[in-house]
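Following this message is one structure expressed as structure tokens.
Partial complex: the chains shown occupy the same locations as in the complete assembly.
Lettered A and B in written order, each chain numbered from 1.
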Amino acid sequence: MFFASDNWAGAHPLIAESLVKEASGAAAAYGTSDLDRRIEERFNQIFQREVTVFFVGTGTAANSLALASVSRPGGVTFCHSEAHVTADECGAPEFLTGGCRLVRVEGPGGKLDPAALGAAIDRYPPGAVHQGRPMAVTLTQATESGTVYSLAEIEAIGEVARTNGLPLHMDGARFANALVALDATPADMTWKRGVDILSFGGTKNGCWCAEAIVFMKPDMAVDMPFIRKRSAQLFSKTRFIAAQLEAYFEGGLWLDLARHANAMATRLRTGIAASNRGRLAWSTETNEVFAVLSKDAAVIAEGRGARFYDWPVPQELPNLLGENDKLIRLVTSFATTEDEVDRFVEALG
Amino acid sequence: MFFASDNWAGAHPLIAESLVKEASGAAAAYGTSDLDRRIEERFNQIFQREVTVFFVGTGTAANSLALASVSRPGGVTFCHSEAHVTADECGAPEFLTGGCRLVRVEGPGGKLDPAALGAAIDRYPPGAVHQGRPMAVTLTQATESGTVYSLAEIEAIGEVARTNGLPLHMDGARFANALVALDATPADMTWKRGVDILSFGGTKNGCWCAEAIVFMKPDMAVDMPFIRKRSAQLFSKTRFIAAQLEAYFEGGLWLDLARHANAMATRLRTGIAASNRGRLAWSTETNEVFAVLSKDAAVIAEGRGARFYDWPVPQELPNLLGENDKLIRLVTSFATTEDEVDRFVEALG
């Protein structure tokens, strides 16, 4: 009953096997092998346009280096107040951009509100050297709250960015989960809505370690080879990432894994909603479930082997919890089983 | 006939299989799983003392973050003029230490000369704020020139560092190759000779991607969890590194692989020395071989499928090459076969 995070899972068997298959033989290092090229081509197909792809080791690296590629002195990036970049990356975006800042913008359901975003940007009039200057907007799809921006919502954010001349970055640590939730194409969910740079996450969805920065406009990527190398993210045997992604994409495995994780979350939501020891804190659409449990129920569930995280109550929901309640987050993954879900619901009593 | 680099190889089958074995199940993320702990304990045994270990993704990361852990404003690190940190890491050590500098010190055979090192340090008298101040010494074992510091030579460098109150870092991207060349224990080659921090490389010796920073004195490691995270080097599924290292260490596989690579290099040296189309540029002791070929021979060998790098002539050997000669580097690996070596020698004509 492991619901602490989707990164508690290992790797999908096909992905691990792909690493075995590629282990023999020799190939050019540092991202120049045939396999690397093949996967890059695969990204072009998936995104229905010529993109430029850089493998990196962690989601934090993908986000930070994506922002570094558009950083400039005095630069400010606008993100949701609960975004991973500002809440969970120990200042890596600030550090790896050379000191650029993140400004937190509010919005319900973990999503940037376009009006609030526009207002936040307006606080930095052109030439106002003391405040600094806007350099990017970043949104997270799926969000840290388990919700998903609709295509129209992404477009609205994209419009604010475009109007202000700012590049739009998408943190796609759970890109596949959002994609299947919307039943959209990667192109639909990104460049067709104004996204310029994507952190494409594979690790949480069944890879061992496979993250990529995808530039929708290759001419924005000219500095990235140097940014990546000086940030120590250029792997010598990049085939170990490429081989994972080869299996990940093969036959649409990545989408199947995301659909499974989302389905397990739906099963979990249904179970909790039907239980009398807990309730859903808010509605989610991907593989994250936020539940209000009585503290007793939480203790019992943990005693029976359930693993999950306590979660801070969002500012916008000050009255969410009763006196004896707690808010928890449950995350399903490609590896979650129906049995695990059902045992958890049962464990609630 | 792939001799371009030991990172052109893939992974040893036992290491790839270990990733398959660990792929199922769930475990705590970010370096806190049982397997992570077990490998950390294994490092204690290998180094015969309590050490503190941090997995990172690349050798450049290991070197850069090791130096970041001892960095301070105005800090200067002394390295050999051909060291990887200064020649091949695109400024990552400077960037990830927040702007610290590397000062190049000469020495024959790719090794720091203790007297030259001492003299270089002396140019930074205490309190001389304009020059900055020494912060560390780093040496590379095995060196970029294929040579190995003897234990006494490491001790001499360690003594210079100690006398000047500076921590000593060892870049061990080819640690195992040096270890078996010296037939020494890890303890002998590190902390017993004054090494404080080690970049322990597994990637070049048969892993997909397994690098670790090893602190010989755990109290020097207190900032490293934050340094690693803000540098985007904290992997979520660290088990993918731990699982590789489990197989790497099991039954002394790592030493066997290094012995094999070194033996293939010896076979290569013997073959080249006996050939009449090339000669050894200088004597090496690990898995790197530097040869002087006639330009014709090089072209022919490449035409027959040999892969290797041209190499710049060291300043100390200005007369190494005849008019029609070139200097090349050949690197063997765990995956090099006798047949490959013999075919290469044959290809020289």
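General remarks:
Here is the rule we go by: contacts are C-beta pairs under 8 Å (C-beta built on N, C-alpha and C of every residue); 3 or more make two chains touch, one makes a residue touch a chain.
These figures come from a predicted structure and were not determined experimentally.
Oligomeric state of the entire complex in this file, given as copies of the one sequence with 2 shown: 4.
Please note the rule applied: only the chains that are shown with their structure count from here on.
Here the CA centre of chain A is 34 Å from the CA centre of chain B.
On chain B, the positions that touch chain A within their shared complex are 2, 4-5, 7-13, 15-17, 19-20, 22-30, 56-61, 64-65, 89-92, 95-96, 203-204, 208-209, 226, 229-237, 239-240, 307, 335.
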